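For reference, the structure I am asking about is given below.
In this view, the complex is presented without one of its protein chains, the others remaining in place.
After this line comes chain A, so read on.
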Amino acid sequence: MSALLETRTLSKHYRIGSALRGYRTLRAVDGISLQVERGEVLGLVGESGCGKSTLGRCMLRLTEITAGEILFDGRDISRASDKRLRPLRPRMQMVFQDSYASLNPRRRVGDLIAEPLRIHTHADGARRGEAEIAERLGELSHLVGLPQSALQRYPHEFSGGQRQRINIARALALSPDLVVADEPVSALDVSIQAQIVNLFMDLQESLGLTYVFVAHDLSVVRQIATRVAVMYLGAVVEIGPADTVLHSPAHPYTAALISAVPEPSVGVTTRRITLSGDVPSPVSPPSGCRFHTRCPSAQALCSMTAPALQDMGDGREAACHFPLLT
């Protein structure tokens, strides 16, 4: 059985600059190939600006892609028009980072959640009646833990966590197969974050969902992801089972990311890897390995040849000439 979603050398380049000063190319996503298997939670991690949100949006064709292919359930959707995509939309949904900005402030919550039900007909082409929609709204609000009274109110009357529940309810209205969650909890308070992450996990279990979970917070990813893809400057540097990648990273960048997570236990001290310098600009990425300018174990080879993703033998792939394997 093919993967639910597959990207093949997917690239998204932005042209920046002006006609006067010349255009330059910003490689937000640069040749990423990965598979999202049914029922898994793929965590996409990396620091801000590494292209993980762009990748998430490209996967659902919310931004035009520059090159490469996207296969959804075996079907090539990389060049499909909006019209051709519409029948597939119920199967792939997104939850956004900003729970306020992603809800139209002038519509009632019930109306917002019902929107996908009104847009899409049943598989046989029949429209959903108002009674059916009302019933589904009841189910959905129960599913995500919203009170029934919430449906009559407006988004600005809710807290961030409640609004994210509204977003989740809307994304789940048509029972999708794939949900791309673009940093769904990073704007929330820590206590609320845990509630929403738990909600995501419960829903995944009960509805058999597949997630692509974009996050920069490794502790959130550790909790929810079954597989992790680490991104740096528009490329995947390491991808593999969450336990393997997060406990014994092969790529020095992954190791540095993990060491930056605060350790909650008293007495346990971790050796912190401090990266020097800033992230290079994706407009002019370094030659060879993109990470060599900041890598603690870089050698002469790294600045000349770019390493490809290689199988490390434990179900994980890493793009490094000198992987940290113990």
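Just so we're on the same page, contacts are C-beta pairs under 8 Å (C-beta built on N, C-alpha and C of every residue); 3 or more make two chains touch, one makes a residue touch a chain; residues count from 1.
To be clear about the criterion, contacts and distances are computed from a predicted model.
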Which of "ABC transporter permease", "Transketolase", "4-hydroxyphenylacetate decarboxylase large subunit" or "Lactate utilization protein" matches, in UniProt, the chain that is not displayed: "ABC transporter permease"
Which of A:16, A:101 or A:207 contacts the chain that the document leaves out: A:101
Contacting the left-out chain in the complete assembly, out of A:14, A:154 or A:322: A:154
Candidates A:93, A:164, A:254 or A:293 - the one touching the absent chain: A:93
Where the missing chain touches chain A, by residue: 57, 60, 62, 82, 85-86, 89-90, 93-94, 96, 98, 100-108, 115-116, 119-120, 147, 149-150, 152-154, 156-159, 162, 167, 170
